[in-house]
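For this view, one protein chain was removed and the others were kept in their places.
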Amino acid sequence: MNWLDTILQGVLLGGLYALFAAGLSLVFGIMRLVNLAHGDLIVLAAFLILVLVTTLGLDPFVAAVIAMPLMFAIGWGLQYFLLNRTLGKDILPPLLVTFGLSIVIQNGLLEGFSADSRRVFAGSLESASVNLGPATAGIMPLMTFFSAVAVIVCLNQLIYRTSVGRAFRATSDDPVTAGLMGIRPHRIFALATGLAMVVVTIAALYLGTRANFDPTSGPSRLIYAFEAVIIGGLGSLWGTLAGGIILGVAQTVGAAINPEWQILAGHLAFLAVLLFKPRGLFPRAVD
Amino acid sequence: MAILELDGVSKKFGALTVAEQISFAVGEGEALGIIGPNGAGKSTLFNLITGNIAADSGSIRFLGSDVTRTPPMARCLSGMGRTFQIPQPFEKLTVFENLLVAGAFGSRRREAEVSDRCAEILVDTGLIDKANVLAGSLSLLQRKRLELARALATEPKLLLLDEIAGGLTEGECRSLVATIRAIHARGVAVIWIEHVLHALNSVVERLLVLHFGTVIGIGKPEDIMASRDVREIYLGIEI
Amino acid sequence: MALLETRGLTASYGDFQALFGVDIAVGAGETIAIIGANGAGKTTLMRSISGVLTNAPASILYRDEPIGALPAPDILARGISMVPEGRKLFPSLSVEENLLIGNYGRKVDGPWTLESVFSLFPILKERRNNAATALSGGQQQMVAIGRGLMSNPAVLLFDEISLGLAPVVVRDIYAAFPRIRETGASIVIVEQDIAQALKVADRVYCMMEGRVTLSGRAADVSRDDIHKAYFGTDHHELA
Partner (left out) sequence: MTMAIPSFIVETRTRASTLSAAAVIALLLLAFAAPFIVSRGVIQDLFFILTMLVLAQNWNLLAGYAGLISVGQQVFVGFGAYTMFGCVILFGIDPVVAILIAGLLSVALAIPTAFFTFRLYGPYFAIGTWVVAEVVRLLLAQWKALGGGTGTSLPRDATRDMMGVGAMRDLFGMKASEAGDALTYWLALILVVATIGFIYGLLRSKQGLGLAAVRDNEQAAGAVGVDARLMKTLVYLATAFITGIAGALIYVQKARISPDAAFSVTDWTAYVIFIVVIGGIGTIEGPILGVIIFFLLQNLLADYGSWYLLMLGLLGIAIMLFAPRGLWGLFSDRTGIQLFPVRRVLKGGPLSLTHKGGPHG
C-alpha cells in the first residue's frame, strides 16, 4: 500500500467533505439550526446540474454557475417561509421539519428521476491527473480541494470583513439587540441559508462529477458533513476543513486496508475524536 | 458553627470583574440581607453560592463541607433552597406539581409523603387557589411566589431569596414577611437580596452591602443604613 | 408639538401589567430624564418605544405617526435609536465593529461618524480592535453610547447607563452629554442615579409601579418631591 498516495487521496477527499460541511457549519454558527435535509439538498443540486448538463448540453462548471442562483433562491425561500417558523426555544420543531423535508426531497427525486444512480460527465477532466513525484493526483480531486479552500477563504472574508458578515455575527450573538441596530433577523437567516445553498451547489458539482449518486444518497453526505464539523470543532470554518481532511484520510486508509471498511473507518475516527476531544479539535480557536 | 462560609471568592467575565475577594459567613439559623445598586453583582453572588456559576478562585463551605466545585443539584440536596430573580417555573406543570417536584426530589421523599406539606406551603404563600392551574399562566408576581413556595418545598436548611418582594402591595408584603419570619423561626438560615428595604429590614439580623462586586460593608441594619458612603453609593444621592 | 410622545401607554407581560396609562412627551432637541425605583416600569417604557415590545399600536406617536406596533428595525429607520439596559454589546464583534453595526439599518449623513465618536470617547480609538468584552464596564458603556449615535438619530434613548458603574466612571460618561446635545438630537435618559440625571435634563418624569407620579422642569423640582414620588414614602422614613 503506497502510504503517501493514500494520505494524499484522503486529504483531497477531505476537501469534498469540507464543502459538504461548510454550509452546515455556517448555518449552525448563525442560528443554531441543523438542517437534517442538508445532504438531500446537495443531491438536489447535483440533479439540477445533471438536468442543465443533459438538456442544455452545458459544461458541468457552467451548469453549476447557473444552478447557484437557483439554489440560493431555494435556500432563501426555504428558510424565510418554512424554517424561520420553527426557530425558538424548543429544538424539536426544526429537527422534525427538516427530517420531513429530507423525506420529501428524497421521494420527490425518486418520482422525478427514478432510483438509478447517475453521474455528471466532465469529459476529459475526469481522468486527467498530474504527477506529484511519488504520488499522482487527479485534476478533479485537486480542484475539489482548492475549491474548498477558496470557499472557506471567501466565507471568512465575508463574515469578518463585510457589514453583512457583522450582521451575521451580531444576529448570532443577540437577535433582539441586532433588531435595535436595524437588522431584520429573519432576513439574515434566509440570506445565510441561501449562501449555504451556493456552497452546496459547488459541493454538488464535485460530488456529481466524481461519484455516482441517486435520490437516496443524501443522508450519508449529511453524516460526513456532520462528522467533519464535529471533528473540526463548532463555529470554525478552518476547523471544518481540518475535520474533513481527517475524515477523508481515515476513510482512504480504512479502504486501503479493506475496501469494505472505508465508511466504517471514517465513523470510528469520528467516535475517537468525540471520545478524547468532545468539543472538537479546534473549537472556535482557529478562526 | 457557621452554616455557610465564603472565603476570597472571585469571578471575572472577560475583563469585567463581577466578584472580587468576597468573604463572609452566615451563622446557623441567621437571616442575612444583601443590598446594593443594580449591577453590583448581587445575583452573580447568589449563583456562585448555588453553583450555577463556578467561582474562579476562593472557596465556599456549606454545613462544614467544601462545595466550591459541586453542581447546583448536589448543593440543593445538601440543603440549599433558592429562588431565581427571573422566575423559572415548570410552565407545563401545575402549581401544585411544581411543588411536588421540589418536595419529592429536594427532600428525597416519596410524593405521597410530601403532598400535604406542599399544600400547606401553597396556603402560606397564597397560591392555594391556583394549585391546579398551569404555572405557565401565572402572572409575574404569582410566579415570584411560586419561586418562594418551590424553594420552601425542598425543606432547605439555607433559603436564598432573590428580589422576591418587588412590586407587592402593602398587604402582600406583610404576608410575605410573615411567611419568611415563620420559616426563619423554625431555624432555617436565610440570605435575602432585596430592594424593598422596609420589608428586608423587618426580617434580617445583619445587612451586607455589595457594590461593584466587592463587600463594602456588613453589620446591623441600623448601622449600615446610617453609614454615609452606603447611602451615597446605594442611592446615588449627594447628601 | 412634541417630536415623540406616549398617550395612555399600557404594557403587560402575560397578565402582569407593567405600565398603566403612561403619558410622556419629548420636544425636538430636548433632554428629559425618567427616574424611578427598580421595577417601576422604566425599562418596559423604553422597550415599548424602541420596538422591542410591539403591543401598543396607537399609544406611541412619532412626528404624529403611530409607531407602537412597529418592530425595532422600522423604528430605528425612522431615527429613534436605543442604548439598551446592560449595554448588550455583541461579544463576537470588536469595539470598532460594534460601533459600525450601529448604523446597519439607518445610514444617514450627520455629525456622528466613526471618527467623531472616537473624538467623543478617545479611549475607544486605542482599543478599537479589542473584543468588546475585553473592556471595563465604563468603556463598554461608551461603546454602547457610540453605537447608538452612529445612526445619527433624531431621538436617542439611554436605558440605565449608570448600571453597575462606579460613580467616578458615571461622571466621565455624563461629561460627554453636552456634545451630544449640541447636535440637536432629543435625548431620553432612564436612570437610577438621580443626581446625574437632574444635572443634564431639561424636564424630569418620576415613575413608580407603572405610573408617572411626578413631572416638571428639572430646575424647579425639589429633592423631597422626588423622594415622595420615588419611594412613595417621605424622606425621613428611609433612614
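We call the chains A, B and C, going by the order they appear; numbering starts again at 1 in every chain.
As a convention for this text, a contact is a pair of C-beta atoms (placed from the backbone, for glycine too) under 8 Å apart; a residue touches a chain by one contact, two chains touch by 3 or more.
Owing to the predicted nature of the structure, the values given are computational and were not obtained by experimental measurement.
Enquirer: The complex has one chain that is not drawn here; which of the drawn chains does it touch?
Expert: It touches the following shown chains in the full complex: A, B.
Enquirer: Which one, B:K11, B:K42 or B:R82, makes contact with the chain that was left out?
Expert: Candidates B:K11, B:K42 or B:R82; residue touching the omitted chain: B:R82.
Enquirer: Out of A:V104, A:L132 or A:A211, point to the residue that touches the absent chain in the complete complex.
Expert: The single option touching the absent chain is A:V104.
Enquirer: Residues on chain A that touch the omitted chain in the whole complex?
Expert: Within chain A, the residues touching the omitted chain are 28, 32-34, 36, 82, 85-86, 91-97, 99-104, 106-108, 110-111, 219, 222-223, 226-227, 230, 260, 263-264, 267-268, 270-271, 274-275, 278.
Enquirer: List every residue of chain B that touches the chain not included in the displayed model.
Expert: Interface residues of chain B facing the absent chain: 50, 52, 71-73, 76-77, 81-82, 84, 88-94, 96-98, 100-102, 104-108, 110-112, 115-116, 119-120, 122-126, 128-129, 131-132, 150-151, 153-154, 175, 178-179.
By definition in this document, only the chains that are shown with their structure count from here on.
Enquirer: Give, as an integer number of Å, the spacing between the C-alpha centres of chain B and chain A.
Expert: Whole-Å distance between the two chain centres: 49.
Enquirer: Based only on mean CA positions, could you tell me how far chain A sits from chain C in angstrom?
Expert: Roughly 44 Å, centre to centre.
Enquirer: Can you work out the whole-Å distance between the CA centroids of chain B and chain C?
Expert: It comes to 31 Å between the two C-alpha centres.
Enquirer: Show which residues of chain B lie in contact with chain C when the two form their complex.
Expert: 13-16, 37-41, 137-141, 163, 166-167, 195, 197-198, 212, 225-226, 232-233, 236-238
Enquirer: Given the complex with chain B, which residues does chain C contribute to the contact?
Expert: Contacts found on chain C: 13-16, 37-39, 86, 131, 133-137, 140, 160, 162-167, 192-196, 209, 223, 233, 237-239.
Enquirer: Going by the contact rule at the top, pick out the chain A residues touching chain C in the complex.
Expert: Its residues touching chain C are 163, 166-167, 169-170, 172-174, 176-184.
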